[in-house]
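Complex shown without one protein chain; remaining protein chains in place.
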Amino acid sequence: MINRILILIWKELLAVLRDRRSRISIILPPIIQLFIFAFAATLDVKDVPIGILNRDNGEQAFELVQRFHGAPVFSHIIYLKGVEEIAPFIDNQKGVMVVSIDEQFSRNLDAGKPANVQLILDGRKSNTAQIVVGYTSRIVDQFSADFDAKVGFEPENAALISRIWFNPNILYYWYNISSLVATLSMLTCLVVTTQSVARERELGTFDQLLVSPLVPFEILIGKIVPGILIGAAEGTLMMTIGTLVLGVPFTGSLLLFFLSLFVFVSAISGIGLFISALSSTQQQAMLGTFIFMMPSVLLSGFATPIENMPTWLQPLTYVIPMRYMLIISKGLFLKALPASIVFHNIWPMAVIACFTITGAGAFFKRRLQ
Amino acid sequence: MMQKTLAEEIREGRWRRLKALWTKESYQIVRDPSTILISVVLPLILLFLYGYGVSLDLDHLRIGLVLEDTAPDAQRFAKSMTDDPYFDVKIVRDRREIIPDLMSGAVRGFVVVPSYFSAFRYRPDVIAPIQVIADGSEPNTANFLQNYVLGAFNNWLIQERLQGDVKRLPPVNVQPRFWYNEQLESRFFLLSGSLAIIMTLIGTLLTALVVAREWERGTMEAMMSTNVGIVELVIGKILPYFLLGMVSMTICAVISVLVFGLPLRGSFLLLGLVSAVFLFCALGIGLMISTLAKNQALASQIAITAGFLPAYILSGFLFEIASMPVWIQCLTYVMPAKYFVQCLQTLFMVGNIWGLILFNLLPMLGIGAIFFLITAYKTVKRLD
Partner (left out) sequence: MNEVLVNIQNLSKLFPKAQTPALQDINATIPKGEIVGLVGPDGSGKTTLIRLIAGLLKPTAGTITVEGYDTIKDAENIHYLTGYMPQKFGLYEDLTVMQNLNLYADLRGVVGEERKATMERLLKFTGLEPFTERLAKNLSGGMKQKLGLACALIKKPTLLLLDEPSVGVDPISRRELWKMVHELLEQGVSIVWSTAYLDEAERCHTVILINEGKLLYHGNPKTLTDRVAGRVFKVTHIEGSRRQLLAYVLQQKNVIDGTIQAQDLRLVLKEATLPVDLNGFKGTVEPTPPRFEDAFLDILGGIPERESELAKMAPRAPETTEKVVVADNLTKKFGAFTAADHISFEVPRGEIFGLLGPNGAGKSTIFKMLCGLLTPTEGRAAVNGVDLQKAPGVARSHIGYMAQKFSLYGTLSSKQNLDFFSGIYNLKNGPREAAIKEMVEVFSLQPYLNMTSDSLPLGFKQRLALACSTMHHPEVLFLDEPTSGVDPLTRREFWTHINGLVEKGVTVMVTTHFMDEAEYCDRIALIYRGRVIHIGTPDGLKEIAKSPEHPNPTLEDTFVKLIEEYDAKNPS
């Protein structure tokens, strides 16, 4: 039996790797996606254009405006000439924010009264806007502290010191790549497994397999293992490119990484085979993959964290294998995730893997008709 | 003279042939399960996901607070944090207790009030530090966490100043106003942008599939052996899908507005116009894909990897284009989805900003025209 399974696995691998088109489609698109996505998927805020409306002639206002020039985040500062220019500026998205300093600013400051700075932000880009407010607040806070010092007011010596652990420069591509390793290995694994049965059915070779001494169980394993192998290989390739070429650190245990990757792609293979058993043509298999991937990726915490989801929706994510793999992947890359936490996330995937594989097997047998 | 009458005859029959092709296509749309899947089921799934599943709003930020110092100052600071509705605070005494939570993601950062905090506060020459440590492996959350903690810290400072001997507020007051999205719900811009993604599905994926199907099934061959013109074939094929796309768009827009509360501050007509232009573009791309890949499996693969995914990542609906590397930003200029997303976000959340809309309509028209022209150039009424 083992012999037959090995032969099947070898045949599947050959079938995928020998066909030029198929070879290209497992290597090229993922690499392209890796590079583009790694750098494009950023919620970072830098080089944002802003507008400044300074209606005050005083020295203080000027000083404050200079602080904005000094900030590297605000690369583009456009001066507005009047209040009427604010709306068109924001509406036409010429900038995310307008800093509006009124005529009373310097006078109020000198008089010891609170001075206001209005920030008008484009709510269409609520994420960016909020981050920009944060940067602005810090600039203004520093200005206030310096002003206080200047007028002799005793400075507050409580200070907030910020540190970022694991990714000190908040490099988005570190985050993306560690996530993409999971995503792309899932994608490749799915493509290979969903096509496997559908393609054989279309070619007519599936009957050949069924008539032979092979048992459905052997056929199942023979199709799942190549998917696992190729998916794991893809993940490893992505990881290698990420660390060696793009310089993303890998702080955790490689052994744990491979173990988790293995369990992850096993779970995915089961799903892929399930989809393949359902589809009678390759085109259907492709659509099925797509329909499965969309929610999987979106709900797994890939682009947006799970804790942002409504509470009633969050339990649903427990059945998505990628949720766990993302935690492990990010953790092993950036956080030197300890084994206990890794295992805490592996066992749900293992459970899902058991379910999907046996489910695929059962479904497989029935669909052989 | 047959030559003259034939050409005339062909011209005369144009409208009749078009109508016949539309009728045929409409019947097929209604009776084909995969069409319904892509044009109805998938969009609904996506809407659901974007309405509920994807959000950038941190309403319950899980954060740890290592309160080493138990003096009143520290307690007041702790209170300013626990009072903050945006925080879910877990208070511990020792740093080591919170590290595992940071590792596993149970908290996204923690604040440390060291044991010497209060003591240092009353010494003039030192800084009394409060440390905030954010988990950089979740970059966006880390940014927000820092900002929220800064906010809580500033609030605490204001309270301190008011209690203190010298009642002095910070000199400068920042008053942020978020136009068009007072409640700061990321869902709005995500949903409006997601409509672009959904339209790409129908426009590009569906079109590529159905035209490839005609090639595969041999019906394209049979059509070509009649006097039907290439233009007629194309329009006859595409127009029903255009209408389908508009209908789907309307349904999705209505659901977004009624179920998810997305405001529509612009005019419905303008929304329709912009959608029509985008669909025109997306259909052109789909058509071109199907001309290149005359079988369904390949067509759907290309449509998804070269049409859908880029739209998703590079259209600006989720990820800020301005923050992307320059070479990627250049790529986005040829993506119709980018222009559509800007129009959508504006039409829904702001209103009819003509300048912006026109500025985005023109490139879409241009790109669409180019794709159609390429297809027209490459398509001959032959099989080779």
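Going in written order, the chains are labelled A and B, and every chain counts its residues from 1.
FYI, a residue touches a chain if its C-beta (ideal position, glycine included) is under 8 Å from a C-beta of that chain, and two chains touch if they have at least 3 such contacts.
Since we're looking at a predicted model, the values are computed, not measured.
**Q** Which listed residue, A:Gly82, A:Gly204 or A:Pro315, touches the chain dropped from view?
**A** Answering carefully, the residue with contact to the hidden chain is A:Gly204.
**Q** With the full complex in mind, choose from A:Ile101, A:Val132, A:Leu214 or A:Ala277 the residue touching the hidden chain.
**A** A:Leu214
**Q** Just the residue numbers, please: which parts of subunit A touch the chain that's not shown?
**A** The missing chain touches subunit A at positions 3-4, 7-8, 10-11, 14-15, 18-19, 22, 203-205, 207-215, 368-369.
**Q** Considering the whole complex rather than only what is displayed, give the residues of subunit B touching the chain that is not shown.
**A** 2-3, 6-7, 9-10, 13, 16-17, 19-21, 23-24, 27-28, 31-32, 217-219, 221-228, 381-384
In this section, only the chains that are shown with their structure count from here on.
**Q** Across the complex, what residues on subunit B touch subunit A?
**A** Subunit B residues touching subunit A: 34, 37-38, 42, 45-46, 49-50, 52-60, 62, 100, 102-105, 108, 117, 120-121, 123-124, 126-144, 146-147, 149-151, 153-154, 157, 160-161, 166, 168-182, 184-186, 188-189, 209, 296-297, 300-301, 304-305, 309-310, 313-314, 318-320, 322-325, 328, 331, 342, 345-346, 349-351, 353, 355-356.
**Q** Can you list the subunit A residues touching subunit B in their complex?
**A** Residues 25, 29, 33, 36-37, 39-49, 64, 88, 90-93, 109, 114-131, 133-134, 136-138, 140-141, 143-144, 147-148, 153-154, 156-168, 170-172, 174-175, 178, 281-284, 286-287, 290-291, 294-295, 298-299, 303-305, 307-310, 313, 327, 330-331, 333-335, 337-338, 341, 344.
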